[in-house]
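Below is the structure I would like to discuss, written out as C-alpha cells.
In this view, the complex is presented without one of its protein chains, the others remaining in place.
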C-alpha cells in the first residue's frame, strides 16, 4: 500500500437515489454549449497529437474557450435555409515556435490544425450544417510560452507536478434518473437518429424525479428537409416520445412520464423546426463549460466542479485530470466492489507535488442496507490507490479520445 | 397563507460548517471570468434601462455571453506596457426595431448602448486598462424577436409566466470560510486598494478548511507602475498577506494560514507583476458563467446551479430570477429566524405558470443543537411565501444594480 | 441618329504605341488584390442572381469592399503547409428583407449566398487553398435600404436614371506591350498551368517598353508540392521564361527580354516558393480596386478611372456601368472601323437622366497615317450611339459573368 493520503468515510446523508426530489439534465451533442465543448476538446486532442507527432512531447496550450454566436434561419417543411451564419470563435493559446534541446526548430501550424479539428467535428456532429456558409469558424490563439511542458509521450515519463490548487469530484453509480437521461440522449443521437434522419442532434433532456415518479422533458430539434408537413412533424414528435418512454421503462419500475417539445403550439405553427438540427441556427448562443459536467450530466443534487473540462491541456491541467480521474475511480470502485449505494470521490491537488500524490483523496460512501463500510473499506482503498498510480492513463485516454469530457 | 407548494424539511447531513473538509473560492472582480460576468451584467442592465426609458417596457434580449481573449503585456517595474490588446466580444441578441401597439416605431441603439456599458464597466473596474488600445471591445448582437416580452415597468404589472423548466438554489448562512473568502476579496478590492494602488483588481482567493485549520491562498496581480523594484513588490505581497490574515482572524477562532502569490520565484524574477492589474493582459482568457455563482462564491461542498446568471434578461429568465431569489430567501430566513445552522432553498419552475408559483419551493434545514424544526417551521414558511410573492422585486433590484450576480 | 451628346475629336498627342516609354502591369488572378476583386465580383453576381431568382428584380446591394489579411506559411519542397490562415472579410450592404408591392414578404439569405460565392470562387481560382483552414472567410453586410432599385429583369424594363456624377473611360486597341502582358498572364493561368501544375495562379507581369525594346518582368508563385528540389524549381522558372518569351515574340517584332522571379537568391535559398500558389499565404494583403482596371491592365500611360469596378451593383452603379461600357464601345469601334491607331472613349453621367443619355460621350481618335478623321467620324458616331442605346446589355452581361471587371 502506498503512502497516499486516502480517506474512506461513511457519509450520513441519504443516497441521491433515495432523496425525495432529484433533478438531472443533459444537453445533447448538438446543443450550442455542447458544440462548444466538443469543438474545444477536439481542438485540444488535435493539438496534443500535433505536438506528439512532430516534437514527441505535448507543448504548452490551452483551448478551453470557444464562443458560438448564433445565426438566423428560415426553416420550412421540405427544406429551409440558414440566412445568417453561426459564428464560432476558438480562443486560447498554443505554442507556435519551439526549439528543442538538440537545437531543432519547429514551426507548428496550430491555427490550421485547430480549424481543421473544428471543421471535422462539426461535420460529424451536425452534418446538415454547411461549413463556411451556415457556420463560419475562426480562431484566435495567443502565443504559448514555448516552455517544455512535460515529458509525456516518452518512455519512462515521470508524473507531472501539480501547478495549481484545484479539485475534482466524481460520483457512482448513476441513479436511475441519471442513467435514463444520459442513455436516452445517447440513444436518440445514436441508433434512433440513424433510422430517423428528421431528428437533429440538438436534443436536451431534463429529468425530474419526485419520490417514485419520473418526468422527462425532451426538447428535440427536428430537421425540416425530412419533414413534408405538420403531420409528419407530429409523427416525429410522437416517435421520440415513444422511444424515450420505452427506453426509460426498461431501466425503472417507477412511473415515467415523457413530454417532447412542450413549448410547441400547433395552432400558431410555432414548433421546434430547424434547418440544420441545432438551435444555434436561430438565436441560441453557446460556450464551453456551461453545460454537462465531465460525466455527461448536470446534477444539481450532487456537488459539482465549476471547472470547464473540455479543451484543457490533459497533460498538466490538474482540474481537468482530477475531474476525469475522480469519476473514473468512482466508477471503478462501484464496478468492482459490491454493496455501495452511493459514492463520491474527491481529489484535491497540492502545488508542487506529483499529481499522483493528491493532498487529499477522500471517498464518501453510502452503503447498501446490511453492508458495513468496514467490510469493503480496504477494497475501496486499494482501488483508489491503484487508479491514482495510473493517473497518466487519463492523459493518454483523453488524447486518444477515449474519455468523455461533457 | 398562500397555496404555494412550499416544503420545509430537516436534512440529515452535517452542516457544511461541520464537515471535515471545505473548499471555497472567489474570483475577484478583475479576474478574466469575472470581467466577463461584470460586462455581461452591465450590458444587461443598460439594455433594460434603455428599453424602460424609451419604450416603457423591457423588450426581448439576452446578453449572457461575453468572450475575453487575452492579450500580451511586457510588465516592468516602474511601468511596462500592453503589447497586444485584450479582445472582448459581447455576444447575444436584442431587439433593435419595435412597433408599439399604438403604432409608434422605435429604433433602439442596442450596439452602442452595449459598447458604452462595457467601456464604463471596464473603466471603473480596471482603471489601468486603456480603452481602445489595451482592450478592444466589439459586439455581435443578433436580432431579438421584437415581441413584447413583459409589462414590467408599468403600474399593476402582472407576474410573468415561466417559459422554461429551470431551478435555482440558495444557501445561508455563509460558513466562516466562505465569509472570509468573500470579504477578503471585497476588502482587498475596496478600502485596501484605495490605500494600495499597487494592488490590481485581479485577486483570486481559494479557501480550504480541514477541521479547524483554514488555509487561504491568494493570487494578487500587482501593478508595475506603482512598484519601483523587487523590494517594493515583496513589501506589497507581505502587506496583502498581513491584511488578509488580520481580516480572517477577526472572523474566526480557527487557525488561519495565508499564502500570497505562492508561484512566485524571486530568484528567477518570475513574479505576478502586471501592467494593468489583470491577468487578462497576458494569456488568461475568460467567459461568462465560468466563475462565481450568484452568491459571489464557488462552493463545491454545496449543490450549485450551472446556470450563468450574469447577462440574462431579469424580467423573464427564470433561471436567473430563481437563483437570485432562492439566495435572497435563504438569507432573509436566516436573518429573521434564530436556530438555523445551515439552510438550502431550492426553487423549481413550472412552464406556463406564474413565476411566483414555483412547481416546488423546498427548504432543507439543519438546525442548531437543541432547536427543533417544528419550532421554526411556520416562521420559515411565512418568509418563503412572502418573498415568493415579491418575486418581481428581484427584477427591479437587478435592473437598478442592487443585486450581486457573481 | 439620336440626340445623344456625342463628340468625336482628333487628339493631338502620339498614340501610346508610339510614345517613347510605356509601362503596363497585370496582377494575375491569384494575386491578393485580384482575389479580392474576384471575390467581390462573384459575390455581386451571386446576389444579383439571388434577387432575380426569388424576387424577379435586383434589389439594392453593393459589395465592392473585400479585405484580405495575409496568412503565414512554411513552404517546403515536396509540400509545406499554411501555418496561420488567410482571413478574407467581405464588406458591403445588401437587402435582407423585402416586401413586394403585392404584399409578398421575402427573407433573402444574403450572407450565406455571399459566403458560398466566395468559397466557390476561391476553390476554382486557388485550388490548393484548403477552405476553412488555409483561408477563413467572413462577411459583414449592412442592411440595404430595401427600396426597389430597378425593374431590371422584367420585360420592357426602362433604362435606369443616373444617381451620381461619375465617369468611365475605355481604350482600344491594346498596344503590343499591353496585349503581351494581358495574354501572357491568361496563357500562364490557362493552358500553361494545366500542363504545369507547379505554377500557382499568383502571376504578376510588368511590361516596360522603351522605344523598340520590351522588358517583361514576371513574378510567378511556384507550388511546393509539385517541386521536389531546387533543380525542379529552376526548371520551372526557366519554363515560364521560355513560354512567355515565345508568346511575346509571336505578337511583336520588337526585341523582347523576359525575367522571371528576379528577386530569387539561390545561394541563400530565398526563392518564390509557396504552398498554395498565392503570396496571400505569406504577408501580402489585398483589397478591391487596388489592382487591374476593368480592361484587365494597369496602364499609367493612359487616363484611368479610380473607381473600383468589381463588386458594385451592375444595375444602378453608374461608375461601374460606364467603365465597362466605354471599354466595350472603344473595342467595338476599333473592331468595326479601319484606320484607328488609338482611341479613348469617355462617358460622363448626368444625375437624374437616363444612363443611355450621358452628359457627354467623347471619343478621342488618333488615326493611322493617311487616314483622315472626317472619313470615319460618322461610322464612329453611329457605333457609339448604338452601344449607348444597348447600355442595359452591360448589366446583363455582368450578371451572367460574361464581362471582365479586373
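Here are a few things to note about the model shown:
Labels for the chains are A, B and C, by order of writing; each one numbers its residues from 1.
Here is the rule we go by: contacts are C-beta pairs under 8 Å (C-beta built on N, C-alpha and C of every residue); 3 or more make two chains touch, one makes a residue touch a chain.
Because the structure is predicted, anything quoted here is derived from the model rather than measured.
Remark: the absent chain touches shown chains B, C in the intact complex.
Which of B:15, B:136 or B:389 touches the hidden chain is settled by the complete complex: it is B:136. In the complete assembly, the contact with the undisplayed chain comes from C:288, out of C:288, C:318, C:333 or C:388.
Contact with the chain that does not appear here is found for just one residue of B:45, B:96 or B:204, B:96. Looking at C:232, C:304 or C:371, the residue that reaches the missing chain in the full complex is C:304. Across B:84, B:186 or B:377, the single residue that touches the chain missing here is B:84.
For the options C:65, C:130 or C:185, the residue in contact with the chain missing from this view is C:65. Within the complete assembly, residues 74, 81-85, 87, 96, 107-112, 115-116, 119, 130-134, 136-139 of chain B touch the chain that is not shown.
Residue positions on chain C in contact with the hidden chain: 9, 11-14, 20-21, 23, 62, 64-65, 67, 69-72, 84, 87, 89, 91-93, 140, 142-143, 163, 165, 167, 169, 206, 208, 210, 217, 262-263, 283, 285-291, 293, 298, 300-306, 308, 346, 348, 351, 360, 362, in rising order.
As a working rule, only the chains that are shown with their structure count from here on.
Taking the mean of C-alpha positions as each chain's centre, the chain lying farthest from the centre of chain C is B.
Inter-chain spacing, taken between the CA centroids of chain A and chain B, is 25 Å.
Touching two or more other chains at once is no residue of chain C.
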